[in-house]
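Left out: one protein chain. Kept in place: all the others.
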Amino acid sequence: MVRLSRYFLVIIAIIAFSVVIPKFYWMAFEKPVRSPFVMYSCVENDFMIQKSTQDGLVRTDTRGNNYTREQYEEKLPLMYMRQLMISGTMPDTINGVFMDAREINDERSTFRLRTRDLFTPDPGLYPMFESQSGRANLEMPDDYFRITWRMEFVDANTNKILEEKSRMFSAVLYNRGFDFPAKSINGIPTTRKSIDEGYLVIDSEDQLFHVKMIKGKPFVEKVEIPEGLKFKHISCVDFRNKRYYAYLFSEENDLYILTQDDYVLKKLPVDGLIPEEQEIKIYADYFHYNIISDGEGYMRSQILDADFNPVDEYSETWPVKMERTEGKIYKFLFPGELSLSNSNSNYNAFFLNLNKSINWLVLSLILIVIQFFIIKRRNEKFKNQIVDFTAILFTGIFGFLAVNIFPNKFFK
Amino acid sequence: MWKSVIYKEWLKTRWFLIIYAAIGVLAVGRIFLKVQHDFTFNEATNFWYVILFQGYQYFGILKFLPALGGLIIAVSQFFPETVNKRIKLTFHLPIVENKVMIIMMLFGACCLLLTFGVVSLFFYGLSIIYFPHEIIHGALVTMTPWFLAGLAIYFLAALIILEPVWKFRFLYALVAVAFIPSVFFDDTITGGYSPANPVLFVLVIIMSTALLFSGYRFRKGEM
Partner (left out) sequence: MNAIECNNLTHYYGKKLVYENLNFHVEEGSILGLLGKNGSGKTTTINILNGFLQPRSGECLIYGENTQHLTPENKARIGFLIEGHIQYSFMNIHQIEKFYSGFYRKWDKEPYWELMSKLKVTPTQKISTMSCGQRSQVALGLILAQDPDLLILDDFSMGLDPGYRRLFIDYLREYAKSKNKTIFTTSHIIQDMERLIDDVLIMDYNRVLAQKKVDDFMQNFKQFYFELVDGSIDFSKEDFIANVEKVKNKVEIYTYESDVYVKSFLAKNGIGHKNFKKVEMGLEDAFIGLTGKY
């Protein structure tokens, strides 16, 4: 019993050290690496790459030309329009098209999807805005809805279900073929947007519905999607050009857009987008879409024109932290590390990151020899210490500290 | 015999326990006084909104309350045993030593669970007046590691207090300081701990026998 309690304590200590010690190590020795910022120049029809090096910020293109800040900004007129207008260097036409400031602004959008946005607790309740209130500003409704066995509105003031409204919406959903409950509810639940477009809801049969409220009445549209297509993430957007409702990521890692009003689901000709591993950024302007996937140690930029035809692409890799000096030393020190949080998730779980090399075994063996001498000095029998030695072998420095903080004495 | 052991533990802890439970109930009262105030002065819908979408934790003052409870119960229960090595009396009772310690541990753990239960029930009972189950569920998931931390701190504090050698007390405290904040109080958002909670639960269960280790070291004459 006591022996067992000791083993439990050793386990607790190993967990504690495998969380804390590597964390301190990285805090002390990790050097920052920023992924390059890659944009596409509509003037040069080439990539503009900005990265921080030892000599400061460097701006180049793919042909090896270096640019000053001013030159760089002139190559990206749609992006730096305001700056160029102040400097008086904004061209009137680009690629033969007359540049209207308002139009440039309307067509420009940025989008970012972090991996952690995929792994995050679902609030379960959403506000249904009145999308045609006739008011300039959106107003926060007094009730929130959930879609479980039906669509229910709960009034915040009374914490009671609004029966009539719930029945009305549920009935319409039902009539449109909605299969309760909802798998995911996607929208922009804030009043700080230009206009409300309600929610894109996936039902339990992976059908896609557009649900909003117009003058207090439900508006439900079922979106036709190809057989077997399932979405793992839907990001609704509120862009000024109102061309589409959302970026949709399918289970097959394809990227779709859903056009406004005519509900055409369009698959974009890009590949290799894995939102579970990469941060996805989409910069759109009058001429191009720049779809960037930022992974660990690599980035890729795929350029589409305004009609979604592939134009160009660029990719780059750099050494990840495990390949740099601090990582190489790490491989000799720790068998792995444990963390309760992860930059790719909003959830807290026991994230185990094992050291993929076996270099750490060297330290384990050294520690086993040291432990051997400790045991000898204490005049203990070696056969009573086999578990301790095994713990040190597999958990290295963590196990060594743990078995000595909770020493194996008196156990025969 | 276990009744007598419990009687002794009760004599040691009763006032601390009653005061602690009162603090817990007052803390919940304070939470809902504020909720009620905010519902009146702000709009209910806005209050729901900041909870659902902006990560506001209306129950935030409960964060370290269970930790405090674990510490209070452990100290009130085990500190008197170490004064003049009074634990010798306990070990001399005609009952198996580990059994006495387990009964003592179970008493403390049950006291904590009872107060946590009272606080949670009170919290839940008031929550269902103001909030839908999604919000309450998020709150309870978020509070679970806090309550488990209370138990973990209780078990580790018992281990540390009963340890006869100061050097090892210090080392155990080091383990506790590394373990508790990084495992139970990591950066999180409301509901974020749901995958970790079952594991934390298992860890807390295995920590419950910790005091047997330092008790055994005492009996073997470590000093």
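Should a chain be cited, it is by its letter among A and B, assigned in written order, with residues numbered from 1 in that chain.
Operating definition for what follows: contacts are C-beta pairs under 8 Å (C-beta built on N, C-alpha and C of every residue); 3 or more make two chains touch, one makes a residue touch a chain.
Every value quoted in this text rests on a predicted model; they were computed, and no experiment measured them.
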Which displayed chains the hidden chain touches across the whole complex: B
Options B:L68, B:L93, B:L174 or B:I189, residue touching the unrepresented chain: B:L93
Chain B, residues in touch with the chain not shown (by the definition above): 1, 3-4, 7-8, 11-12, 80, 84-86, 88-89, 91-96, 218-221
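Methods note: only the chains that are shown with their structure count from here on.
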Can you give the whole-Å distance between the Cα centres of chain A and chain B? 35
In the complex formed with chain A, which residues of chain B make contact? 39, 43-49, 52-53, 98, 128-132, 134-135, 137-138, 141, 145, 159, 168, 171-172, 174-175, 178-179, 182-183, 186-196, 199, 203, 206-207, 209-213, 215-217, 220, 222
Touching residues on chain A, where the partner in the complex is chain B: 1-2, 4-6, 8-9, 11-13, 15-17, 19-20, 23, 120-121, 123-125, 127, 140-144, 146, 154, 156-157, 159, 189-190, 340-341, 346-350, 402, 405-406, 409-410
